[in-house]
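Here's the structure we're looking at; comments come further down.
Of the protein chains in this complex, one is absent; all others appear in place.
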């Protein structure tokens, strides 16, 4: 069975696993205070170009979004996101669970535009009843988006300007950030992310780690007692080393910056196959997720030999499905899939 | 200054105030266990045709929506509402504050259609990822809607059928229910509301009371220990009599069923004025709220002599505004406004 | 049937009711922006000696505690209270419902001591694991306490000093503040309360109003967008006038400062009766609540003719019960009770 189901089908990158093995019997203090966590933070600060950044390690993406957003917002505030944003759709209401509304903006290919954001905020404050409404207290974007698309530096810069005008933080969900950084043609680096965002996370789970995401507050304006807030939300690992060691490996020898290339190369090859065979793309994604429209009968037959993801029904006879590659995808599997198609 | 700002500009209907005066020095037990609250409940049960209904009195509309919805939903569930529903827009995130998402449906003139609801629910359960999404656990409608429009018995019946098919309760927000019942041409009675809804509230604040809403569970399937849940949400009045006495007055001699007529008659007269003068209606509302499009300069001049409500900006030079009548509106004031226009 | 059940058995003081009647048909803006609310605030500022105070009107005590505490605390903080504090015992978990722990201190006659508070705070910060614990973010006291006892100016001042040393606000629950101010021998005035507390509320429900409490932030350091936070918690009345008018009456001609005297006088007379008849007092309360130990058989017989409150079981054969007087208690009823005993 071929598997293009997602980018978390395998365990960890071998360099990550190797570090876990090497450090396994070292006795280290808990809760992320160990020296590997410290070393990983120092490396991340360096590559992000923000020497004073506060950095915390959490286990997964939904947990990270929930913890960051509910710690940054005041109680009467909500978070602005694209209608297709992960927090708006596939996190089972994790944000609302903490008492905050997700305020939805229209999106184009998964992205929100600086213009729409500015209009939303201007419109909010010009509504005479805004005192009875949920205040916009933060802007959430994902990069790559849920559709694998990417913001440009110009877009990030403009979103950031709007946010700073209204004094609300810009938060970037980088669950798949490694694939964004490795994409062809992108002009966005980690330094840009750190420059334009007020808080963001660097995804590990989908980019070579067993688990783990690194939250970065580049300006060190972390919510008070954030460690306690993490604990309170059930998100503090006793063996913080588990994530610290992995990120230390991911940020050694630029592994995080190169790990995504295989995903991009195999995705590009796979897109070429779909293109040649005349398949319809649902969206033009430059990263590791490929959205294809399949005729339902064909989809059912393909399912017998390949694992891929349901995305959404298109019409009575067609379905949008997703093929994902990752740091671990074999070009051989792409060729096998090509043969099948 | 003429005032058509809303339907809660005055205090209480004189019959309501009279009962408060008459009973003022009686010593009564607290928390809604007094005999006036009991009498009011019995009268409501009778007019609703549901002798076993459980009934509770709360202070205001947002509080009632928050208390009912957060008590009925399981933690992983959200409540479906029109995008223009009060809980989705003007309750400052009161539902999310209790941990639940408001799931938004498209609306037409403030109403959701049984077809859209059925499609939403079918679509939810056919999405292979629904386990990662917020479950629909309740349907919220308002009657009249936020645009003053009304459901028909047929629509209520169909919405109810869809809800019962999926075993989720249908909840009706009746903040202005008195005006719905008094509207010309409506076929919906309190008995219909009690028949098709699983829980609803009869609004007092906007229909002749100083404060107070009556929550009705017609099938007596109230959440366990609902009184304690009300207390926990800060919504239990020590002097429950304050609302009990008022509802006892409102449901004596069918006052609640007749109190709305004045609002409808004055609204109709006012609509006639706007029509004659060639004003554009934003929506055709059959109850006590009139939505008119005003050219901005004209609006500013009118503001100097009349109080009305901002609704939304229509375009650069026009604004949608609302004129509201109520049980207390004088026909004389309508005539004065006509003269002004 | 004689009734000494509580201090909210009757409706409103006649002066309060009169103002409601007089203003009933005035058209006023909603949500507490009317001129009576404004006038009431100005009068309260004046008597409290804090001309810049922010003041808000809410409906009831539990609601007020919930709204204030959950708006002031940061998410990782809890509120310190006596083990017998209302928020710790009889508010059905309203504070926890908003995500915050009630941190309990030992009490003596319902009061917490400055020494115990200082020790708790010192101990917290000297515990090496405090990062894994709930941070103390506020101190809650009630005056009178749940046992009718009173703090002295010295105690208030010392509690305030400890709070200010640790930079946590001191919050005073004044549900029965009118009875505290009228008690014999107390040295605490409203000015003292405003001087030593960072936020407090002046209770109306139990002191002559139909409903309503006035929250005062004497230093005007109100949480951002507090009105929206009130709305979000379901605590904003559309007809804010209902409470504004009542407080305007209560603070006209010092009514609030005198209304409690009748409660104190009748309570003193009643205490004298119990003393003469040899009843055991559970606690020596200087305000309007009298706690007496009754032998169970005697209690059952007395229940046939007098309504009073169960407080707690003392032992197999005795129960602690409470007799309460109020602004509305008749001395005649005290005499009838004396005859019965």
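We just call them A, B and C in the order they show up, numbering each chain from 1.
Please note the rule applied: contacts are C-beta pairs under 8 Å (C-beta built on N, C-alpha and C of every residue); 3 or more make two chains touch, one makes a residue touch a chain.
All values derive from a computational prediction rather than experimental measurement.
Across the entire complex, the residue among A:55, A:73, A:210 or A:337 in touch with the chain not shown is A:210. Contact with the omitted chain, checked across A:48, A:72 or A:92, is made by A:92. Within the entire complex, the positions of chain B that touch the omitted partner chain are 70-71, 74-76, 99, 131-135, 223-225, 227-229, 231-232. The omitted chain makes contact with chain A at the following residues, 3, 5-6, 8-12, 14, 17, 20-21, 23-30, 59-67, 91-94, 97, 205-206, 210-211, 228-229, 231-239, 241-242, 307, 328. Although one chain is not displayed, chain C still touches it through residues 75-76, 78, 89-93, 96-102, 123, 126-129, 131-134, 310, 312-313.
Keep this in mind: only the chains that are shown with their structure count from here on.
Mean C-alpha position of chain B lies 33 Å from that of chain C. For this pair, chain A with chain B, the centres built from the Cα atoms lie 41 Å apart.
If you average the CA atoms of chain A and of chain C, the two centres end up 49 Å from each other. Residues of chain B in contact with two or more other chains: 91-93, 97.
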